[in-house]
Every structure is written in structure tokens, then in C-alpha cells.
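Just dropping this structure here.
And now, subunit A:
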Amino acid sequence: MEKGKSGLRGAGIFVTVAMISILSMGLGVRGVPPSSDDADKVRADMITIDYLKTFGKLERPAVVFLHDKHTAALEKQNKDCTTCHLSENNRLGPKFKRLKDTHKTEVMDIFHTQCIACHRETAANEEKSGPVSCGDCHKEEITIRSSRQPMGMDKSLHYRHAKAHDNKCEKCHHEYNEQTQKLYYQQGKEGTCRYCHGKTTEEKKVSMRLAAHLSCIDCHRKTLEKNQSAGPVDCSGCHELQEQKMIEVVQKVPRIKRNQPDIVFVKKIGSVDEISNPKTQARMKAVPFSHVAHEDYNDSCRVCHHADLNACASCHTLTGSKEGEQIKLEQAMHNLNAEQSCLGCHQINQQEKQCAGCHASLEQRRKRGEETCLTCHMTALNENTGNTSRADEKALAAKLLDSRVAVTASYKDADVPEKVVIDGLMNQYKAVDLPHRKIVHTLAGNIKDNKLANYFHSDVGTICQGCHHNSPLSTQPPKCASCHGRPFDPDQPLRPGLMAAYHSQCMECHKEMGIKKPVATDCSGCHKEK
Partner candidate 1 sequence: MSISRRKFLGWLAAAGLSTSVTRTARAATTQHFTGYPDSVGVLFDNTRCIGCRKCEAGCNKVNELAAPDQPFDDLAVLDNQRRTSARSYTVVNRYDQVNYLKGPLYRKIQCNHCLEPACASACFVRAFAKSKIGAVTYDETVCVGCRYCMIACPFEIPTYEYDNAITPRVMKCTLCYPRISKGLLPGCVESCPTEALTYAKREDLLQIARERIRRFPQRYVDHIYGEHEMGGTSWLYLSAVPFRQIGMREDLGVTPAPELTAGALSGVPIVVGMWPVLLTGIYAISKRKEKLASEEKELAVTTAVEQAEAAAEAKLAEALAQADEEKKKAIDIEVQKALEEAARPETEEAEKSETEEDS
Partner candidate 2 sequence: MEGTIHTLQEFMFHTESITYLIIVAALIAITGFWLFLNGRDEE
């Protein structure tokens, strides 16, 4: 019986062990519920603390850190950034309580001791404080989503900064001297920060992110200390969508002077005889390009100048070059998938409401070998003028651009039916009166101030093609029913039937152009009940 007791005791132990393990699991499941106020929030100031990755695999889930919450909390205790950030040659370092990641355990201890200490302290002062136990910082599932928006310097912002620094470019712009290993300023070589500061920090070259946070915030902070107005120092100030919208925008910004041309030919750069040399000369007619106009359309140089502020052709040569990553001038200008290329950017513009109505339902591809090329490629440079001086060229370019008609042409009202009765297939509803002329006018009217559109719709009847597609320009286009008939014709699998053709044409256009009425599902909005 002695044995029996032992056995039972064993059973008892077993039960307890089992139950504990179960319970612990149960706890593991629920964890500790995230404090209600930041549960399932979207925040711009969300920072994931995973620096230890540099020392190998993380042992615990990375910590989500809300920066603005902390700055706010510190302000309450009227403490400032220096509470957490040490400064190095009178500039605050980005890291917490240290200047560089020295050693795994060291960094880990810094975080653990410092964070927890402060949290404890704050809690001691009866104030709302952060967690002090591992699981509350190192959480498996993260309830917060980041709403961080990328921030950049647009024309207006640049103008305001320039003004504030009374056009002392050197305040921000700099070059790096390999020999002296020092930053210096060189007039006329200013460019966007991103040209040098990339995604990640390389030695002697911090990442864009770091650079911005070091310089911008530091400058803002110091300016604020002088009680002058300055840009934001908190995360959301720059990265929260709402706050970005509140940033003051200067409407009329004077051109940034960086010795850029006004109007030029997009063409091979090179010595005059190079250009006239038949071997190396461009076969295609040259494209006059209004740089000044495009400066207006876009709000930063980066939109086109993705690598530097030199002419496209200096890297993207006719036959491709190393510094142009072998992307030839032709591709650089025509690639539909690159937003820096002419066509790429122009296509993005087609997504504007007033364009999308027609263009959304048009397959997006380059119409090669068509006269549309000549809309841009206007003249062969050296056939009329043997070899001309740059000045003459510029003049010629300007002249050609002027000569270009930039107006959407459509037939005169007489040729445009006032209304079209659609009575192809009626069963439960009466025929539909389509206000045809009104529609034409609206379409044309929508784009009359859009220069890009006007250049490409200048042929009479082009705009009609939005609906009267797949047939030559004419005042007498074929009827819809002459192509669209019964649905699901196996010989024309991609061609909708008549009803669907009507409906999708109207509805897709209305949808794309954001026309609220009539609602697609409101039949009687177009069809009179019988």
C-alpha cells in the first residue's frame, strides 16, 4: 500500500503539471490585452525597435515604440529630447541613450535598464506610464498599424526654406570631399538630397532617412529654442497625412535657378560634329521640349531628374551607356512603366478624372509607327540647318512649340447629333434618349485647359473615339449594333453583346469620371418605364 500512496502522489504531481501547462498556454493565448487607448490604432510615429538584428537573430519579438507618445509624456515632465538622445558635436544622435551600437548585451541593457527605470519612475509619480514586464513590450501580435507617409521637399517647401535662410543654399546643400573627408558647399552643384543619400546608410554616407532626421529635426529644434517659428520636430508633423495637408503651400513659386534651359531639343548631347556625323546622329526627328513649362506642372525636380540634374541624354545616350544603366534614350523617353519617362508621366496624367472616362477603358500601349509620334518628334535638326549653334536650336525649338496647335478639335455642332435615340433592344423599358451633343461638349470642355490633352486631341474627331472606337474618324461612325450583337459569340469571345456594350460604355465612363447620377443600378434613371 506504501507503493500505492507513492503512485497516487505521482498522479497528483502529474495532474498539477498538466493543468499548469494548460493554464500557461491559456495565458499565452490571451497575453495581456493591449491598453485600450492604443489598441488597433494607426499611428505615424510607430518605430520598431529591432537594432539587435545587427547582432543576429532576435530572441524576442521586436518592440513597437510610439515616439510622439514619449515626447508628449516628457514634455509634461518638462523634459526634452536630451532625456533620451545624447548629442555628438552639438547635434543630437538618433539612437537611444547611446551614440553607436557597440555590443549586443550593452545595447540590450541600455534599453532594458533605461526604459524600465523611467517607466517605474513615472509610475511612481502617479502618472500614466509604460510597461515594465518583458511580454508587455515584446508582443507577439502587434495591434498598431503605421500610417507613416513619406515626406519630401516640394517647390513650395523649398522656397520657404530658401526664404527663411535668405537663399543661403549652403545651409543645407553640400558635397563631400574624399581627401579631407569633409563636407563643403559648391555653388551650382546643388541637387536633391536623395541623389547622394540612399535608402540605406553606407560608410561616410548616411541614409536619406537618417540624414533628414538628423539635419531637419536638429535645425527645427534649434530654431524653436530661439523661439522662432520652425518646422515640426515630432513624427506626425511631417509623416501624418492630415498634418502634411496643413503645411502651408506657396502657390506662385519663382523658378529655382540652377542654370536649367527654358526650351530645348531633347537629343544626343555631344560636339557639333558628333551630331552631324551620320554614324552617331539621331535618325528620329528631334523633340522640342519646354523645360520651363514642365517645371510648372511638377512640384519637384525629382519627378524627372531621378539621378541628377543633368540632361537626360547625358546618361541615357542613343545607344545606351554604363552610367545610364544601358537604358537608351528611346526607352528613357517612352517607357510606359517608368514615371520619369515622358510617356510614363503622360499616361499617369490620363488617370485624371476628365481623362479616365475614355482612357480607362482603352488598352494602355504605345501606338508605334503612327503619326502620333510626330506630335512630339517635330523636326530633323540637321537636314534644314546643317550644323547650328545651340542658340539657334533653342530659338527653333521655341518656334516649333509655338507652332503646335494645342486645342481639342471636334466637329462643328451641325455635324454632332443633338440627341441619339437608343432603341436597339427594348423589352421592359422604352427607348433611351442619349444627350449626345451635351456629352461631346462636356468631354471637350473638361479638357480644354489641359495642354497635354489638347496636343493629342487636336485632330478633329479624336475625342469621339472614346465611344466610337475601333473605326476611322468620321462624322458617320458605324452603329454600335453593327459590331455588337448577341452576347458570348464564340468567334468574338472578347466582344461584349449589344446590351452590355451600351451599359458598360456609359457606366464605366460615368464611374471613372465620378459622375454620381444616374446611379448604375437605377434603371429608370436612363430608361423610361413602359
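FYI, contacts are C-beta pairs under 8 Å (C-beta built on N, C-alpha and C of every residue); 3 or more make two chains touch, one makes a residue touch a chain; residues count from 1.
Selection rule: all candidates are chains of the complex that A comes from, given by their letters.
Computed from a predicted model, the values in this text were never measured in an experiment.
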item	value
Touching chain, any copy counted, for subunit A within the complex - options 1 or 2	1
Interfacial residue positions of subunit A with respect to candidate 1 in the complex	363-364, 487-488, 490, 493-494, 496-497, 499-500, 503-504, 507, 511, 520-521, 523
